[in-house]
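Missing here: one protein chain of the complex. Every other protein chain is in place.
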Amino acid sequence: MARLPYLPHTDADIQAMLDKIGVKKLDELYSDVPAEFLHKGVYALPPAMSEQEIRDCFASLEAMNAKLKVFVGAGAYDHYTPAVIPYLCARSEFLTAYTPYQCEISQGTLRYIFEYQSLICALTGLDVSNASLYDGPTAAAEAMKMAVACTRKKTRVLLSRGLLPHVMEVVETYARFHGVQIGYVPVMNGQTCPNCLKAELAKDDVAGVIVPSINRYGIVEDHTGFADAIHAQKGLLIEYCDPSALAVVKTPGEWDADIAIGDGQPLGLPLSYGGPYVGFMAVKKEHMRKMPGRIVGQTVDKEGRRVFVLTLQAREQHIKREKATSNICSNESLMALWVTIYLSLMGPEGLKEVNKLSTDGAHYLYGELLKTGQFEEVFPGKPFLKEFVLKPKQAGLQERLEKAGFFAALPTEEGYVSFCVTEKRTKAEIDALVKAVKEG
Amino acid sequence: MKYYDKLIFECSREGRCGYSLPRNAFPAAGELPAALRRQAPLALPQVSEPDVVRHYTNLSQMNFGVDTGFYPLGSCTMKYNPKINEEMAALQGFQGLHPLMPARLTEGACKVYEEMDKALAAITGMYKFTFAPCAGAHGELTGLMLMRQYHINRGDLKRTKVIVPDSAHGTNPASAAVCGLEVVEVKSLANGRIDVEALKPLLTDEVAGIMMTNPNTLGLFETEIGTIAALVHAAGGLLYYDGANMNPLMGVVRPGDMGFDIMHLNLHKTFSTPHGGGGPGSGPVGVARKLVDCLPAIRVSAFHGNFGVILRAYAYILALGQEHLRKVGQYAVLSANYIKESLKDVYKLPIEGVCKHEFVFDGLINDGAHDDVPGATTLDVAKRLLDYGFHAPTIYFPLLFHQALMIEPTETESKETIDAFIEVMRKIAAEAAQDPNILHDAPHNTPISRPDETTAARNPILKYQENS
Partner (left out) sequence: MSKIIEGLKYSQSHEWVKVEGNIAYIGVTDFAQKEMGDITYVDMPEEGDDVIAGEEFGALESVKASSELISPVSGTVVLVNGELEDAPEKVNEDAYGAWIIKVEMSLPSELDALMDAAAYKAHIGE
């Protein structure tokens, strides 16, 4: 049998180690396991593959996937990834380290997390960011728990129906088990309804309200008056944001939100069939001690040099156990590095340019699609950036476009179809998509 | 490793950029209404591409990873991360898939999930896995939600307590609390195992189940697991298996056969995917057949979990195959016992006997305390290890021992590496006996010395400010 290259043990090594332990066979190391639990059968696994066989196997799996131009967003955006990022993130000093428990040999990780926190604060306009969470929806669920912990006597959290469906489902799942009541604020005219919000707030039991900065229809929402109304009831305003768009749209800080959350995926992370992504969370300073997740802080070492450490740890599960606000242990560190490098490369102008290219492309597509006569406008005149919905006059558009090489026209539950354009989509691709629509 | 002091913000110069974007071929869209526009300046750094590359390369050089050296961090299973896994996860045909693509467009990805499900079921004896959870703690929470859902589906609504051993990782009670369960602690015996007699009276009709790690956090096999499973099941409860310690059981024992109904695995521990400085991981949850109906009611993450991590784990499973699976468990256990036996004359071993993949010392036998000089603590030993080029073990966990030092070597370390570690651990013990101050002041050879953590917590500085 071929050896596995990951296992360095020679027969002589094994024998010497067994001798030191004072047992004769490897099996004796399991003498404490009752015999009934030692697996006697054969494990139903394929035979071991060599490296080339693994490559071949993956190549055949890869070939089973369709290769389409992506014109869909809905929570995962096909933005461009600068070549530098995967190159640097593959450095094994970053890749093969764990949570920076030993700060003396983890300053690399700790520094980039500190940079990441600073960048998230810059984007959101809030005071304090954690070291990242799993993804956008779980960040929303954490924010929901946090709102209840911060406001104590309040028991209900409101969700705007403008949030992406999968965000709502995750929050609902967490709420059901954590014992938080969920209420809803409907969308009217393509935007979270302010009067409905006020009616819900009047019940005086609202710990927090989660609203989308850009909603599931791609519309940039106007949250004028939301913070005042919510704060008057001692609740928290929680903004769910696309961090890429924060370069151009009003920030959670500018809306006077208490918590900003969202998925970092639009910041150059590959689609990767849904993960790994990275959730972000930033809060006003007064809430920082109720924030879940790791946090990195700056201090000095014995020689007075600027150094970084995990800090405010008394909030966390390994100290507070069942009294911790969250069970989160780690972060999505490597993806936080990815985001950090992305934002460093793009800078303020690059990120604005990404928005400009995507927005201009999306508006061009919107206009061209309307010209085909096969769609009705759903929210005429409402402001959008890279994503929008239309009402198709004929069914089956998504499948037809697939055959032409596009993943586009994603059906929504209201019977609309959703499109998204990023800076990766060229004018030629958009024209080809429109042609495919016309040809039906 | 050398100290490098810059932050990316300090590399910034007005007018530099590190991006390359296409020319805009579109007519300009109208501007957003002013009320919806960002007014605040966007304080991102402005840095050229070479500056970015050099900065992060410099940062990386202050880091220690598995590829740098031995990383015996107990309960974290810091095994070697095969490079073929990275190559497979980077394939464009997987990276380019949108998560909302219907199955007809993603047959290859769907096949990976199917095959992973089958393989993990074979390895663990569970019936079906969900891959949505993004980490171990996330899997744990998902597992507990499934536990509650099972009782709810049966109309058994009063089961709101969960039993957790006192040796459990802090995540267990924290996950239980997030899931709305009340934690009931069960004590351990002097031999480190759950006290079955203490468990019996706790098993009321309000108990949803028990959370266990087996081997437990002391690295000891819970020998009474058969009895415990029978008792919990008889009381109407379920058994949850925390897969953090699955590595020693690979190819030898299956949690499903021990009576566990729900479990999570850490693909980033047992299945060799890189820890990435704290993530991304993946924490798939397996359930017994009777819980399959509970799966659809639980949605815990955005889409299909951390697909990129699952691809890596699949490549690893293909490399292991039937033939090598058992060696993973056996060699991990062999290495742990070898280190334990080689050091127990200088470090306190609180519980004798064969361990599994890890074990816990309770500090030094001779800590060198004399006159006014305090003895060397576990923290001191850990910091001194850094001087000698090793990562430290897990320290001060589990909480059952005051000077806990938890060592997990994994199966991918050679005997030479392990012998070098043993030699250094003995040397440190000798240093402590002679002059504990050498240890108190450690580390000496790292890019930084011990930080002032008290000031960091009292006056938190959590983001970059100019001239800070």
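To keep things simple, chains are lettered A and B as they appear, and every chain counts its residues starting from 1.
The rule we apply is simple: a residue touches a chain if its C-beta (ideal position, glycine included) is under 8 Å from a C-beta of that chain, and two chains touch if they have at least 3 such contacts.
Here the structure is a predicted model, which is why all the values come from computation and not from measurement.
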item	value
Residue touching the undisplayed chain, where the options are A:Arg161, A:Lys320 or A:Lys427	A:Lys320
Among B:Asn191, B:Gln434 or B:Thr454, the residue in touch with the chain that has been omitted	B:Thr454
Identified contact with the non-displayed chain, of A:His39, A:Arg289 or A:Lys391	A:Arg289
On subunit A, residues whose C-beta touches the chain left out of the figure	289, 312-314, 319-320, 323
Residues of subunit B (touch criterion as defined above) contacting the omitted chain	396, 453-454, 456-458
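Keep in mind that, in the parts below, only the chains that are shown with their structure count from here on.
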item	value
Subunit A and subunit B, separation of their C-alpha mean positions in angstrom	20
